[in-house]
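Dumping the structure here so I can ask a few things about it.
Every protein chain except one is present and positioned as in the full complex.
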Amino acid sequence: MKRISIFLGNIFLPFIWMALTGQFTAGNFFIGVLLSSFALWVAAPQREILVLNSLVRLWRWLLFFLFFLWELTLASLRVVHDILTPRHRMRPAIIAVPLEIRKDIEITLLANLLTMTPGTLSLEVSPGSDVLYVHAMYVDDIEEFRRMVKEKYEKRVQRVLE
Amino acid sequence: MIVDFVAFWVVLPMLSLALVLAFIRLAIGPTLPDRVVAFELIAILLAGVIVVYAVLGEHSALFDVASVWAIISFLSVVAIAYYIEKARKP
Partner (left out) sequence: MMEILIAALLILGASFMLIAAIGILKMPDLYMRMSVNTKSVTLGMGFLLLALVLHFHEIGVASRALATLVFIAMTAPISSHLIGRAAYLSGVELWSETRRDELGDLYQRRPMSMEQVLFSENPPHSMDLEQEEKDTEDNF
């Protein structure tokens, strides 16, 4: 909660800075970010280097977004190939993937990410929210698929929301 | 000039063909969820048609219609999914 309010302050204070100086440009916004993180650093109870923190977070989200776009493109091309050639080469299955992440926001992000990427569709989360049931179109080896989901997607979701 | 030509003679016919195919699935779809998926596709295809018309007619206001349309179609799909879940045989 504390961290979120500091993060928001780091966004809103630059706007106040821009309104005060009357110049709405990107450069002035950046100056505002620097100044507000200095002010918050002085005022905040826990001494973190805020501007670095939020920049790192922004960078992680950017990387995550690029990863998402790349995966979306790959998935679409694979599906296009499958639709435009007459032969069916799908090997579908519904697979239970045990989860290590527990928070709702993380599970939501992972489920949405899986729905948007290669031939997978998240169907259901178990009542204790520890297993995600995924319908996948191209499953050659079930253990391999579970490992791929955990290492490729779950790790990234965990890192971006950490 | 070339944009108008392509939009009118290539893009709109492609989207119309897609609408026809989605409508076939809407007509034959064996179960209700199949029809809902076809309906969702039709809704987003119509949003695409509106976007192309915005480019053709130079009206950027038409695009607002497309975004509101996308939001409303999402809400209706959620409502129908709730209905399917509740209307199962006991």
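Per-chain numbering from 1; labels A and B assigned in written order.
The definition used in the following text is that a contact is a pair of C-beta atoms (placed from the backbone, for glycine too) under 8 Å apart; a residue touches a chain by one contact, two chains touch by 3 or more.
Keep in mind the model is a prediction, meaning the values are calculated, not measured.
Considering the complete complex, the chain that is not shown touches A, B.
Among the residues A:L34, A:L63 or A:I94, only A:I94 touches the chain that is left out of the figure. Mapped onto chain A, contacts with the missing chain fall at residues 72-73, 75-76, 79-80, 83-84, 88, 90-96, 111-112, 115-117, 119-124, 126-128, 133, 135, 137, 139, 142.
For chain B, the residues in touch with the chain missing from this view are 1-3, 6-7, 10-11, 14-15, 17-19, 21-22, 24-25, 31-34, 36-38, 40-41, 44-45, 47-48, 51-52, 54-55, 60, 63-64, 66-67, 70-71, 74, 77-78, 80-82, 84-90.
Note that in this section only the chains that are shown with their structure count from here on.
Work out the mean CA point of chain A and of chain B, and you get 28 Å between them.
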